[in-house]
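Right, chain A next:
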Amino acid sequence: MFPWLTILGLLPLIGGLAMIFVRGTAAKQVGLAFSLVTLVLAIIVAFTYNTGTKGFQLAEQATWIKAIGAHYALGLDGIGLTLVLLTAFLTPVVLIASWNDPDLPKPGEPVSPDGTAVTHRWGAHAFVGLILATEGFALFAFTATDVFLFYLFFEVILFPMYFLIGGFGGARRAYAAGKFLLFGLFGGFVMLAAVIGLGIVSAQHGAPSYLLTDLTQLHLSTNVERWLFVGFMIAFAIKAPMVPFHTWLPDSVEQSTPGGAVMLAGVMDKLGTFAMIRFCLQLFPDASKWATPVVMVLAIISIIYGALMAIGSKDLHRLIGWTSVSHFGFIVLGIFAFTTQSASGATFYMLNHGLSTAALFLAAGFMIKRRGSRDISDFGGVVKATPLLAGLLLFGALSALALPGMSSFISEFMVLAGTFSRHPIYAVVATIGIVLAALYALIMYQRTATGVPTAAVTEKFTVDLSGKERLALIPVALVILVLGFFPKPILSIINPTVSDTLTQHVGLTDPQPHASEGGR
Partner candidate 1 sequence: MTPLEVTQATGLFSLSWLLIAIPGVIAALLLVAGKVSNPWGHILATLAPIASFVLALLLFLQLLGRGVGDRSVNLKLYDWIAVGNWHIEAGLQIDQLSIIFALLITSVGSLIHIYSIGYMAHDPNRRRFFAYLNLFIAAMLLLVLANNYFALFVGWEGVGLASYLLIGFWQDRPTAATAAKKAFVVNRVGDLGMSVGIAFMLYLFGSVQFSDVNAGAANMTFTQATILGLLLLLGACGKSAQVPLQSWLLDAMEGPTPVSALIHAATMVTAGVYLIVRSHAIFAQTETAALVVSIIGTVTLLAGAWIGCSKDDIKKVLAGSTMSQIGYMMLAAGIGPAGYAFAIFHLVNHGFFKANMFLGAGSVMHATDDDVNMRHYGALRKALPITFVTFGMGYLAIIGFPFLSGYFSKDHIVEAAFDRSWILGVLALIGAGVTAFYMTRLMIMTWFGRDRYADGVHPHESPLIMTVPLILLAIGSVFAGLLLNDWIGGWLDPAVGGQSGHSGIFDFSLIGGITLPVVAIGVVIAILIFGRGRQIPVEQPASRSPFTLAGRNDLYGDAINEAVFMRPGIGLVEGVTKTDTGGVDGAILGVSGIIAGVGARLRRWQSGFVRSYALTMIAGAFLVGIVVVLGRLA
Partner candidate 2 sequence: MDPQAYIVMSAILFSIALLGVMIRRNVLIVFMCIELMLNASNLALVTFSRMHGSLDGQIAAFFVMVVAAAEVVVGLAIIVTIYRTRRSASVDDANLLKF
């Protein structure tokens, strides 16, 4: 059988390695070519995916380390496919949008033209290579069906990201990158302990195996299951991130380039929530149910806390980072409400959050590049100077506040209404988040875009979106709109896998309508 998934993951990694040999514009072109081929491949894979079949598709499997039962095993289910598509789509967008960002200053040029940006440590080839490496590792992580293999990519993805922040970020990038790496590694080591524990338990029940299909057959004692769950969950909650493990995210995205921030919040963080569905729910269903109240309360705190912090943010990147904390709260809430609608909604939310964050980060990034500052108070009246740019910023903001018609609304609605059918009170409290979302999104837009243009804005916002900038942003906006009105293609991929996870592993069926006995 043709190893589609291996090739899918390897392509960007090979592209990343190719950056050793090329420099400058050529590097960007080669990188973009690799990411586009990956996207085409991902689309082909999506078309070969059969929504009617249960279990993993396009599966590949080979024994890797026999002694501990680790396999090189890849496979695709609906949840993984959704995130594969997101990753493959966002990478070329990021590369196009940050076309000129990672260029080294030409000789003779002032080191920091606007006085804010610090020079990059390396040139464009390194940026492109690191982005591609992140993509490749993410693709492998989303398709891995062996816990050990997943752990490997879950950890190794930290390193390209670390260098993206540390090599291309703002003034405090060293601090941010270090914080990012330490949080990631801490979570990783907690998870490693749980992974080892899982391996030991698996060895006690016969031949050790890290294959997901084998592990789901294990019968764990209540205590062991809970401890292992906690170990995994801490790692995923840090990656997601959930309050109180969130503090690295605002710092990291604040210091990242817009492109790096998209890869970070849009792609890499999805590993956490993805793994919650894939591993926590499938491997430890009873412990997941046991932990539901705590996790849901934390999710709701994340929703409201993140939104409040976003309202109070003075830095554009940081604000968007906080909105992500809030949105991840919704995703986790949906996953742990255990209804088909909420969990499908949460999975769809992962996709939509990636898209809307990308729109927001990139539009904000284009503004920051023009103004030379991330500080919200340095903007004002942008819409007068560059209406298209401001319009797309508003589009991103509306997508972040989940306006109906945008894809994010579908998922937010599914999460809230799905949660309501099992836990009405939690859902009602979480709904407060939608009011706060309107506040942070519109306050941000009002402060940056409306009003009389300030002198600095008039001086610096001379050109509206360039061709490349449009090429990057408009496809994202289009996808958001199309999925907002016609989410069926994606939902039909997600839904079978999610309802499978819930009915077969967690063992919960959706609540029946409460007043329907006489209906129709």
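In this text, contacts are C-beta pairs under 8 Å (C-beta built on N, C-alpha and C of every residue); 3 or more make two chains touch, one makes a residue touch a chain; residues count from 1.
Inclusion criterion for the candidates: all candidates are chains of the complex that A comes from, given by their letters.
Since the structure is predicted, the reported quantities are computational estimates derived from the model, not experimental observations.
Undergrad: Touching chain A in this complex, which is it: 1 or 2?
TA: 1
Undergrad: Please name which positions on chain A make contact with candidate 1 in the complex.
TA: On the chain A side, the touching residues are 182, 243-244, 246-247, 305, 308-309, 311-312, 339-341, 344-345, 381, 383-384, 388, 391, 398, 403-405, 409-410, 413-414, 416-417, 420-421, 424, 427-428, 431-432, 434-435, 438-439, 442-443, 446, 449-453, 485-488, 491-492, 495, 499, 510-520.
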